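Shown here: the complex without one of its protein chains, the others still in place.
The block that comes next holds subunit A.
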Amino acid sequence: MDKEQHNKISSIIAKVIDLPFDEAIIKIKKACGTDEDLEKEVLSLYHDIHGEEAIEKEANNTTLKEITKLVGRKDSVFRTKIVTNWTKLLFGNKRNRLILVILFLLVTFGLGVISNLYIRDNILESEREEKIALLNTTSEIFKRWIATENNKIENLSKDSELIAMAKAIDSLENIDETYALLKKSDVSRDVTKWLLKTAKNNGYAIMSILSNSSPKSILGSGLIDSTGISKMFNIDLGQLIYKDYLKAKNGETVFLPPINNYDLIHNFELKMQDETWINFLCPIIDEHNNVIAILAGSNLAKKGFSEIFNTSKHGATSETYAFNNEGKMISSGRFTEDLRKTYLLKDTLLETIYNIELKDPGLNVMHGAKPTLSSVEMPFTKIVDNALNHIKLGDSIYHGSLMKPYRDYRGIEVIGAYLWYPEHNFGVITEEDFDEALASLVYFRYTFFIFFIIILVLSFLLFNSNVRIARIGKKVDDFSIIGQYKLREKLGEGGFGEVFKAEHTFLKTPVAIKILKNQFANTDMLDRFEKEVKITSSLSHPNTIKVYDYGTTENNNFYYVMEFLNGISLDKVVNSNNEIPLARGIYVLYHLCLSLKEAHDKGFAHRDIKPMNVMLCNQGGAYDVVKLLDFGLVKNVDASLSQQTQINRIGGTPMFMAPERIRDPFNTDLRVDIYSIGALGMYLFSGQYLLELVSQKMLTGEETLQGDFRNNLIERKDVPIELSEFLASCIRFDPNKRPSGIDELIVFFEKLNQKNPWTRKDALDWWKNYDIYS
């Protein structure tokens, strides 16, 4: 391997380094031609470089942080990639975000519905338990009551006086089946008296003696006529109670659940009130253990019996009532008053007992509505139907509950439980309006509804903030975007701001963006910048850098977009080890003046001409294209202050600044630029700042700055005296003594330029040594 080959390798790699991998390989092969050794060598190095670049790209992301600081969004957290990716996936696009929010709401709603059902089930279950407990309690009270009442009547039936009278009745009965004898005998009056007295003493409305041979009531304490005997003498009992009668006849004490007069007595002829009775039948037994008669004690059902069930009212709608095997209500309901206003109780005096059929009217009738079906056609309410069905089946199931809402006799949705007493042939139902039972559920539903609304609102906010997160997420990705441009890399940093290379988002044209560091304290400043940028962008001379665009970043930093220049600053050219050729220096000065002319013609001074602001560029093969940068921009910001900090430092701007501008930063006299051109020229040909030149002169014995000291500042022998004299005239402290205008400079430099031409070849030679691989 030798030098030549290594150079070849280097330049081949330089040509392909920015290309995509595949293209690069092809190009390398093409460039190497038949030289296999070269190709092998180039490829081996290229592979290594390519591999490293992939890694570097990753690392590059960190440098972007710097940019962020300047561009703004410094709050954006640099999250790990994973988090970012997730966030992006979830919140990144609007659709995903919406889906997420909707999903969240659905899940919340679903949870609400499920817990609603769960709570409902729980409530209903406890309702069921409560109802059953209530029925059990009621039933216990009822059993005790029955036991007491049975006991009472059994004791009465053992009364010897009664037994004696019963014997007499029995014997008379045996003689005369028509009871005519009995009616005439004193026994009947005695018995009636006893019955009246005993009924009164023992709290019976009526007491009667029933025959032991056939279901008849022989004597009673009710409706006593003038003969001293009840009008209800020798009357047949209704069929409905035959079974109970037979039980009593067989020596059992029997309780008869409520029964209406009309059913109690067969072929009832007497005018009696529509009343419902409960009856206790107790056999009267003689010493031979024969049933000689039956003692009956009767009471209105609405009294003691009903009260047992009415004790268990609670809440606003819970109702407990007894019903018989005909599906009739046989105790007083709690809604009697309300029911009297409906068709259910036609007469305002009617009791619910025995008059309410427990049938489903199909609709709520409590507010005057009338069912379409007649009561015969109506089905029993579900719970009654249920109870009666079991009885019909004879499956010994005597209790049940319905927690699925069903319509009761009022047509209102209720839940309920029942208990049947097979030994007494009636049952008890306890019901509660479904709405009341689930009142607490309604509270839950309200709570949930409010909760859900809050969640909805929060979701909306979340959705919005997600948008913001997503936006930040985007920023994390695209924070290097300013306007239409994507920041690429930092080119440099100055006192006022930083310069980045960037490219147009769509066109991919490279540009340079200068972002100013200082945030704007007031809009005045912003207005001035805007004005200046506008003027600058109106300059179109090829030696003036083009300004394309301007604006403010999110951080309120002002920025402007310029033409991207591939070149070297004049400062660096001068500082390189070789002194600048005379022709090149003149060439640069000449072109600077051309650039300035356009601005000066518009009455606009550059005000900050210095080597740093001049670039020599390679523009598409045109070498040493002079570009003047930073026209009039950002100079006014505290020039006096930056003066003080920079005045003592070598390399600061003031070295090229006209003295009158140092005194008055807002001086806009065009002649400040003429001074700067002069100072710049001095610098080009001496490599030193004016201040240094002056101080050197002072050190070497010059005592004053009078006379022609200016003309002797440049020591280079190749610089013609007319040039150094002209430059010296440009840096006169008195603006009036300087050349009158830019045109004068142009004429002068043009002439010199023609005399000392800087040819394309000269430029090319220099660039070959500077930008070696281009």
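General observations
Keep this in mind: a contact is a pair of C-beta atoms (placed from the backbone, for glycine too) under 8 Å apart; a residue touches a chain by one contact, two chains touch by 3 or more; residues count from 1.
Heads up, the rule we're going with is that contacts and distances are computed from a predicted model.
Of the names listed as "DNA-directed RNA polymerase sigma-70 factor", "Biotin carboxyl carrier protein of acetyl-CoA carboxylase", "Small ribosomal subunit protein bS6" or "ABC transporter substrate-binding protein", the one that matches the UniProt record for the absent chain is "DNA-directed RNA polymerase sigma-70 factor". Touch with the chain that is not drawn comes from one residue among A:Val533, A:Ile568, A:Ala658 or A:Ile742, which is A:Ile568. Listed here are the subunit A residues that touch the chain not shown: 1-3, 6-7, 9-10, 13-14, 17, 44-46, 48-49, 52, 492, 568, 572, 575-578, 649-651, 687-688, 769-774.
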